[in-house]
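One structure is given below, represented as structure tokens, and several questions about it will come after.
== chain A ==
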Amino acid sequence: MMEPTAYLLLSGILFGIGVAGVVARKNALIILMSVEIMLNAVNVAFIAVGSHLGDPTGSIFAFMVMTVAAAEAAVGLAILIAIYRLKETIDITELSVLKW
Partner candidate 1 sequence: MEALALKLMSAVPALAGVPLWAMTLLVMVVVAVILLVFALTFGGLGSYVLRKVAGDIQVRIGPNRVGPYGLLQFLADGVKLIMKEDIIPAKADRFLFALAPYLVFVGSFAAFVVVPFGVGLIASDLNIGVYYVMAVTSLVVIGVLMAGWASNNKWALLGGMRAVAQIVSYEIPVGMALLPAVLIAGSLSLQDIVRSQGGLLGIFGWNLFHNPFTFFSFFLYFTAAQAETNQTPFDLPEAESELVSGYNVEYSGIRYAFFFLAEFGDMFVVAALASACFLGGWHVPFFRAETLPGAWGNLLSLGAFLVKAFGIVLVMMWVRWTLPRLRVDQLMRMSWKYLVPLTFVNLLGVSLWLLVFRGKGIPQLIASIF
Partner candidate 2 sequence: MEPILFIIFGAIAVGGAIMVVTRKHPMSSALYLILTLFAVAALFVLRQAHFLAAIQVIVYAGAVMVLFIFVIMLINVPENKLPMERLTGLRLLGVVAAGFLILESAILARRFAMPAGSTADAGSVQAVGRALFTDYLLAFEITSVLLLAAVIGAIALAKRKI
């Protein structure tokens, strides 16, 4: 079994890519996908350290993160559909009615 350092590094890289996607893109769908990447990056870290310590807690946390990710995707996409019906766009910079 490898030391978890490499996995933690990988997790950091994936998280960074996710952050870059969220801040740099305008397409709401791709932003939601970037959030999924970030959640997955966190899971990689949990699993790597969990198996290193021989503790199922890592798996449990990853499990909870996955549930949250599923709930987030369902609600986020529902909001997206509602917005698209109203405004005919998925560009988040155009959704600025609350900004004065």
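Observations on the structure shown:
To be clear about the criterion, a contact is a pair of C-beta atoms (placed from the backbone, for glycine too) under 8 Å apart; a residue touches a chain by one contact, two chains touch by 3 or more; residues count from 1.
On the choice of candidates, all candidates are chains of the complex that A comes from, given by their letters.
The shown structure was predicted, so the numbers you read here are calculated from the model rather than taken from an experiment.
Every candidate listed (1 or 2) is part of this complex; the one in touch with chain A, counting any copy, is 2. For chain A in complex with candidate 2, the residues that touch the partner chain are 1-21, 23-27, 29-30, 32-34, 36-37, 40, 43-44, 47-60, 62-64, 66-75, 77-82, 84-85, 89-94.
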